[in-house]
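Only one protein chain is missing; all other protein chains are in place.
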Amino acid sequence: MNEDRSEARHEIALTVNGVERRAEVPARRLLSDCLRHDLGLTGTHVGCEHGVCGACTVLVGGVPMRSCLLLAVSMDGEQITTVEGLTGPDGKLSPVQQGFAECHGLQCGFCTPGFLTTITAGLADNPDPTPEQARELIGGNLCRCTGYQNIVAAVLRAAEIGRERATAPAGDSGSRTSSEHGSDRSLRS
Amino acid sequence: MKLAGEAILHAPLDRVWTALRDPAVLVATIPGCERLVATGPDSYDMTVTAGVASIKGSYAGTVSLTDLPEPHTFLMKASGAGGPGTVDADVRVSLTDTGEGTRLTYDADAAIGGVIGGVGQRMLIGVAKKMAGEFFSGVDDVLTGNRPLAAAGEQADSSAAPAGQDTAVAAGQHPGPAVFTAAGRGKPPARPATESFLAGAVFGAATALLGVLVGARTARASHNTRTARRMG
Partner (left out) sequence: MTTRMMGEPIRRVEDRRLLTGNGRYLDDLGADAVEVALVRSPHAHAKILDIDVTAALEVDGLLAIYTYDDLTGPLADPLPLLIPHPALTHGRTQYPLARDEVNYVGEAVAMVVAENRYLAEDAAERILVSYQVLPPVVGLDAARAAERLVHPDVPGNVAAHFVQESGDAAAAIAAAPHRLALDLEIQRSASTPLEGRGVLARWDTDAQRLRMWTSTQTSTGVRAAVAVKLGLDLGSVEVITPDVGGGFGVKIMHPWPEEVLVPMAARALGRPVKFTEDRREHFISSAHERGQQQHIEVGFDDQGRLLGLSLQFWHDNGAYIPYGLIVPIVTSTQVLGPYKPGAFRVEFESLYTNTVIVTPYRGAGRPQAVFAMERTMDAIACDLGLDRAEVRERNFIQPEEMPYDHGLVFQDGRPLIYDSGDFPASLAKLKKLVGWDEWAGYQARARAEGRKVGMGLACYVEGTGVGPYEGGHVQVETTGKVKVATGLTSQGQGHQTAFAQIVADELGVPMSDIEVVTGDTRRFPYAVGTFASRAAVMSGSAIALAARAARAKILKVAAEALEAEPGDLEIVEGQVRVKGSPGTEISLGTVAVLSNPLRYAFDEASKAATQFAVGHPDQAPVGEDDEPGIEGRDYYSPLQSTFANGMHAVIVETDPETAEIKILRYCVVHDCGTLINPMIVRGQVHGGVAQGVGGALYERMAYDESGQLQNASFMDFLMPYVSEMPAEIEIDHLETPSPLNPLGIKGAGEAGVIPSAAVFAAAISDAEGFELTSMPISPSELFELRSAHAAGRQEGDES
């Protein structure tokens, strides 16, 4: 193969779900492709490739961002949380994941990771949303299966679970408070 | 797979004919040709390295010529095999005087086997045509003095061209093989980017074999061997 025709690669280091990862990527590599194909984190899905559907949403420094609109090289040194990082180290579902499971907030599951990350960040900002605020929170994500009814319910239920866990007795190893979601984006520590 | 094409060479027909019969020219200009060995009258072994995609690999081939009596036209039968697949080709070549230069036309019918047979006809043809273009422009450069043969000559492997070949090859008696190599050719840094890319594809194989066959026809002339020796 002719080196002079190969794309230049750039080494990046980023913290994904609390784990430091390195990758060598061409400048044009999207964060979504880097996560999925270079780092093997296929939980993040790509639904439209232009930032409209929200399926690829990940948290960058705790802020929801569309990974299909970010270049991987621009993520050097960032803290990223993907859907894989929402689950507790013991396998316990996060309040948002649990809310979706209880409320039938997903069908085919393809858009779900983007909703989960978006809502995780949203509830960190506002742990007790009204139904109207819950709708607003998910207003930028597309779902073709559910008609959103149960996703709104899942947001409200997740907030409830977050509050329940926050007040759970100490020593409940599986619980994480919703404020932890807000302050500790690695979610693995 | 059928492949046809032509090239205009900026030299009189006789000089073209001579150049195409010069293995040293051929080994220097056939894309990816690393080694060219006369194995008998009108028959040669050669090694071509291809560097494109699924076609990438080293191919060992043989070439034999028929229909030689006809002036300025002949039929080459070539076959080659490498990791990615096999090539069997019949190539008819003819030269015509255009007054200002020489028109070379070739018409190939090739059977491709293995993975290279599966990469798509247009891609094979595209690669072959590009390599043919590269080959003929190389030959043309030699003819017009833009490519000094000495440079190519420096790359020939003298040890592989023992004395006595002169007679052997010229007479077609080949007591030992005449070997022509392009020692520096396979190293990408030594080659312009376009050439290094072109070198190779399948029909690097066919085109190269085409060139070889042209060379094989010409290798019977003693001065070719002399050239080779001089190059050594």
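Labels for the chains are A and B, by order of writing; each one numbers its residues from 1.
The rule is simple: a residue touches a chain if its C-beta (ideal position, glycine included) is under 8 Å from a C-beta of that chain, and two chains touch if they have at least 3 such contacts.
All figures in this text were calculated on a predicted structure; none of them were measured in a lab.
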In the full complex, displayed partners of the excluded chain: A, B
Hidden-chain contact residue, picked from the options A:A23, A:L59, A:A72 or A:L116: A:L116
Candidate in contact with the missing chain, chosen from A:E11, A:E24 or A:E49: A:E49
Full-complex contact with the absent chain, from A:R9, A:R22 or A:H104: A:H104
Contact footprint on chain B, counting only the chain that is left out: 52-54, 115, 117-123, 126-127, 129-130, 197, 201
Residues of chain A in contact with the chain not shown: 1-2, 5-7, 26, 28-29, 36-37, 40-50, 52-53, 55, 82-84, 86-87, 93, 97, 100-102, 104, 106-113, 116, 131, 135, 138-152
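Operating definition for what follows: only the chains that are shown with their structure count from here on.
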Geometric centre distance via CA averages, chain B-chain A, whole Å: 59
